[in-house]
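The complex is shown incomplete by one protein chain, all other protein chains being positioned as in the whole.
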Amino acid sequence: MKKTKVLWLSAIACNGNTHSFLNYPFMEQFLEDFEFIYHPVIDSKYSLEDIVSKEITCDILLIEGAISKEFKRADVSVVKIIEKYSKIVQKIVTVGTCATFGGIFRESGYENTSGLHFDQDKQLKEFQYLRDKTISVSGCPVHPEVLVNTLYAIKKSITLKLDNFLRPKEFYAYTVHNGCTRNEYFEYKVDNHRFGELEGCMFYDHGCQAPFTHGSCNKILWNEVNSKTRAGLSCMGCTEPTFPKRNLFSTKKNMAIPENLPVGVGKRVYLTLAGITKAFKIDRLEKKLIDD
Amino acid sequence: MIKLIEKIEGEAKLNFNFKEGKIDFVDIEFMSTRNIENILKGKNAFDALVINPRVCGICGHAHLIATVQALESCYENLELSNKAKSIRELTLNFELIQNHFKWFYLTLFPLFGKKQEILKATYPSQLMAKAIAVFGGQYPHTSYAIVGGVVCEITHMDIIKLQHYISQTSKFVEDNLVKTDSKTFLTCKDADALLDYEGDLPDILREIKKMNLLGHGKSYDRFISFGQNSYFKKGKSLKTKVSHNISLEHVKESDIASSFAKNVSFKDEYYEVGPLARAMINKNQLIADAHKKYGDSIFSRILARVCEISKLLEHSKKLIDNLDLNEPSYIEPSMDISKLNSIGYSAVEAARGTLIHKVEIEEGIIKNYEIITPTQWNLSGGTKEKQGVSQKAMVGLDDVKTAELVFKSFDVCSVCTTH
Partner (left out) sequence: MLKKKENKKELIMQAALELFASKGFYTTTIPDIAASLKMSVGNMYNYFKSKDILAKEIIKYISSYLGNKLREINEQEISTKEKTRKIVEIYFKTASLKPEMIDYFLRIYLSNREVFKDSCEGMICVNEFVTEIMIYFEEGVKCGDLREQDFFSAFGLFMGYLGGMVFLKGENILPKDLNDYIDDIAFNIYKALSAE
């Protein structure tokens, strides 16, 4: 089979997605199936100067980083580069939260910095004509498997079901909460989490956003071994348009009731269930998981 | 002649001025910045732990550790367990190691006319990423080090896993980088002896010799390193004379008109930072020998960078053996950050050298944040009369290709430099 040609274009970025991608475990196979006409780290037949000055044949355009027409690569505005290649490619993939929603570098001070189609959750008019071509794989950084398997789906002409932000539902229909090893503490409202422990859930005090963050972090795991919430760090909601919110290590509460509840669960339902479970003291969850 | 240097986590423009067929002066320009320091202003202090790793995709972890240490130095009497300290050191070591592998096989190889060895870069760096993820949940971009310690609890099973990642990586080094057992390599004191070994590193070193580049890329022979831990020492080295009595006070950052990068100097002089600097200050015998024979050239610089992989793997094993799992991972600070008005500094050794963070907090909110990255030290763009470290290293070379090699021997990172 012919190699699919991919252009990896970085805009206002930290290259985190680039390095996350390098953690993809089956790189050998990937490089047999795909060829980068340009990549920030991997050698390519063409230089960046070639890319911006010529029009190189390409199947998929990957954009990493927030976008502003003021931001240039090899003296050419990234918007110009996107305009040129978006015409010839079959699909565009916005890689990571910056390219999708603006993310951290939305605040970098360039004129009108945003994602390709969204400025946070606001849909943009620019590039609207490209919407049908685009798939977003948000995340800060994107999970390598999410990126690579989306590329394979494009290669195999599979029609992926996308959510309102153009994200493949197969990855983003889940919440990050799904599969966390701390689930029981959440279910039974054991709310005395302390950092540095295997026990407890960060939802109540320490700002875990997983129940209302879309992604597969706890389903496919990171680096094939762990996830932030399993390790004991709150989910920062990095796949969402609102990333980064403020005061990330503490839960926004109103009269001690979390302001953001699990996605799709009404407040009354949540509070009723919480009230019931909270009434019970479950010994196993009150003590150390691995005790003497 | 202007050349765009690519694939250095971004680009830089080098403007070469020749005189009588030799490079006379090189102007270095970085074309963009992301204003991280501005983004931080007005944010809750702890949010810096999430934002700062995003300064850089390849050394973001060093930025996390620098952030947490800068924040911690804002407190008085903050307690930190030895376990937490060691864990932080370990994850930072792992990041340095993965960085060096990537640099060696992805950046350096093509400069010697070889094909990039992508899988040799990704295999060991993925192992190191896994080792970080055991503690931090993921790599890149975890924020697992928080004021008071680390968020994770570690079990014996985790330790066993970690030991496997490390020994597997050591094995990779033995099978590929330098084909001998680690012990022999680690105790080798003769730089020339290395030329007789098999392996990717000796290959490159022989190539340097063959191309008559042994003495190329020399600069001021002045080194500095501020990030102290259980392995690295703080100090400066002037032509092998090492002193440990240095203070951050004398580090100065200044704007340059032509570039988005800022210059960094110590007592108004430019110093080289990075693995070679660290090895000189640590008095690593193998590197000292290379330095004695070939000075602060690309030979020594490349050797020091790769050699650090084995040194750090070795040291990490010791750190793990000495971990006391009974200690707490985290000790809650007695003062709430929202009550804090203070200034804090930190210096840590990132892959490319000393990274400095400075934070000013007012009632828990960031009033000011300054970051000095390693590449800023090495790539300070001076005037012709007073050149930066990498500029000076390129002077006198005959061609742009060798100059690019010398430039990249500093492991340049564009995103960090301009942040």
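Order of writing sets the labels: A and B. Residues in every chain begin at 1.
Note that a contact is a pair of C-beta atoms (placed from the backbone, for glycine too) under 8 Å apart; a residue touches a chain by one contact, two chains touch by 3 or more.
Since the structure is predicted, the reported quantities are computational estimates derived from the model, not experimental observations.
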Chains shown that the absent chain touches, full complex: A
Which residue of A:Ile88, A:Ile158 or A:Ile276 touches the chain not shown here: A:Ile276
Full-complex contact with the absent chain, from A:Lys2, A:Lys54, A:Lys125 or A:Arg268: A:Arg268
Hidden partner interface residues of chain A, rising order: 253-257, 259, 267-268, 271-272, 275-276, 278-281
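In the analysis below, only the chains that are shown with their structure count from here on.
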Intercentroid distance (Cα basis), chain B paired with chain A, Å: 27
Complex contact set, residues of chain A against chain B: 10, 12-20, 22-25, 27-28, 31, 40-43, 47-49, 71-75, 104-105, 107-109, 140-141, 194-198, 217, 222-233, 236, 238, 244, 246-249, 290
Contacting residues of chain B [partner chain A, same complex]: 4, 6-7, 9-11, 31-36, 38-39, 43-44, 46-47, 49-51, 53-58, 60, 84, 102, 106, 110, 115-116, 118-119, 121-122, 125-126, 129-130, 132-144, 146, 148-153, 155, 161, 328-330, 332, 415
